[in-house]
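See below for the structure under consideration.
All protein chains but one are shown in place.
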Amino acid sequence: MKTLIEIFRNTPPGNACLILTKNVLSVVYGESFDDKIDEKMDITTKDFEVQLHPFPSKIAEENGIEGAPSIYINRKLKIYGVISPEEIKGLIEKAKPVKIGIIITKTPNANEDVENILAIGEEALKVGNQVELFLISDGVWVGKRGNTLTEKRLLNLINDGCKVKASRMHLKACGLNKEKLVDGVTISDEPYEDLVDLVMEQWGKVVIF
Amino acid sequence: METPEDCGDACLIDTKKLLEKKDSVIAGTGSDLLILLTEGTYGLFDGPFNAIQVGNAVLATEKNATVVLLDEGVYFGVKNQDPSEIELPNNTNYIKDFIELGGRILALESSLKRRGLLNDDLIEGINLIDHSQLVQEIEKHKISLTF
Partner (left out) sequence: MTKTITLLLHRGPYESEYADLAVNFALKAREKGYNVNLWLYGDGVWTPHVKNEKDYPNVGEHLRKALKDGVNVKICSRCAEARDVVKDDIIEGIPMVGLFDFTDWLDNSDKVLTFMR
């Protein structure tokens, strides 16, 4: 996943704005950075997408940017003022998107769990993280089509890129099947196999409810 | 039942001893633990009790720990608890130790509100967060336990 760096600069960009731009570019290009580069255009490399925005502007306002020069990394971290390439590198590390896996073992209507999980998913996606839900044990009921508490929000999450998998053997135990699930919920034929792989290799963070 | 008097082995955290050596506790090193506490009533006392024991043990080993009270877990942080007549250990003591040892306790505001509770109803030192801050806590900590 590319790191998105948005640079907000005054119009026309003053000295501070230009230095910040250079510092960002030196991080983006690494050793092949040419000090004489004076980029005025957006840049896309293998690892980075750099966008230059004027300040003030509509996009600055929409993202709650309050001054320039400033950078906004992965729509997650805002930093105002001129910072060094080393500091930028550190912040990029901090703003890396995380893949959050949530294992759900409970039915949706008995308590607050599932509402909190859906909210965690929504908020995590908003800041550029990836989210995956794994429904196992009684958690398979969370995938049920028509549940007035969860269906709409679950569909929205799926549309926003959240993957949802449900354990085949637990679906079967509960008399559920693909037709009875919200569109987009996929079935894990080997739930323990899949879950171990997700937890150990795929997910950066895991939470279980 | 697992009152402090019952045991007296290393499994129960002696926070008094820990407090004496508090100055030597260095925060911010090692792997950080997030405890999501979703139960907090005396009716289901064993889970929350065991959760805070883990939290205090982690702090004792000079690591960081954060407890987030959510769902029924918010009851755990309520002021003026006195379970002496139902013969259970008082949660409040363990929470106070946890905070004094440098642990952070947070409570999910929406869970609090829907139960008719306010910030003032909670033990001092517990801060409120929303769901977006909860995501940040999940991101920030290496591992999480749910009780």
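A and B are the chain letters, set down in written order, and residue numbers restart from 1 in every chain.
Please note the rule applied: a residue touches a chain if its C-beta (ideal position, glycine included) is under 8 Å from a C-beta of that chain, and two chains touch if they have at least 3 such contacts.
As the structure is a computational prediction, the values presented were derived from the model and not from experiment.
**Q** From the touch rule at the top of the page, work out which displayed chains the omitted chain touches.
**A** A, B
**Q** Quick one: which of A:Glu61, A:Glu93 or A:Glu193 touches the chain that's been left out?
**A** If we include the chain that is not displayed, A:Glu193 is the one touching it.
**Q** Of B:Val54, B:Ile99 or B:Leu117, which sits in contact with the chain we cannot see?
**A** Hidden-chain contact among the options goes to B:Val54.
**Q** Could you pull out which residues of subunit B are in touch with the chain that's been left out?
**A** Residues touching the hidden chain, for subunit B, are 1-2, 6-7, 9-13, 30-31, 33, 38-39, 46-47, 50, 53-54, 57-58, 60-61, 63, 143-147.
**Q** Hey, which subunit A residues sit against the chain that's not shown?
**A** Looking at subunit A, the ones touching the missing chain are residues 103, 105-106, 113, 136-138, 192-193, 195-197, 199-200, 206, 208-209.
Everything that follows uses one rule, which is that only the chains that are shown with their structure count from here on.
**Q** Roughly how far is subunit A from subunit B, going centre to centre by Cα mean, in whole Å?
**A** Distance between chain centres, rounded to whole Å: 29 Å.
**Q** Can you name the residues of subunit B that touch subunit A in the complex?
**A** 36, 38, 70-72, 108, 110-111, 114, 131-132, 134-135, 138-139, 141, 144, 146
**Q** Applying the document's contact rule, which stretches of subunit A touch subunit B when the two form their complex?
**A** Residues 98, 100, 111-113, 116, 119-120, 122-124, 126-127, 129, 205-209.
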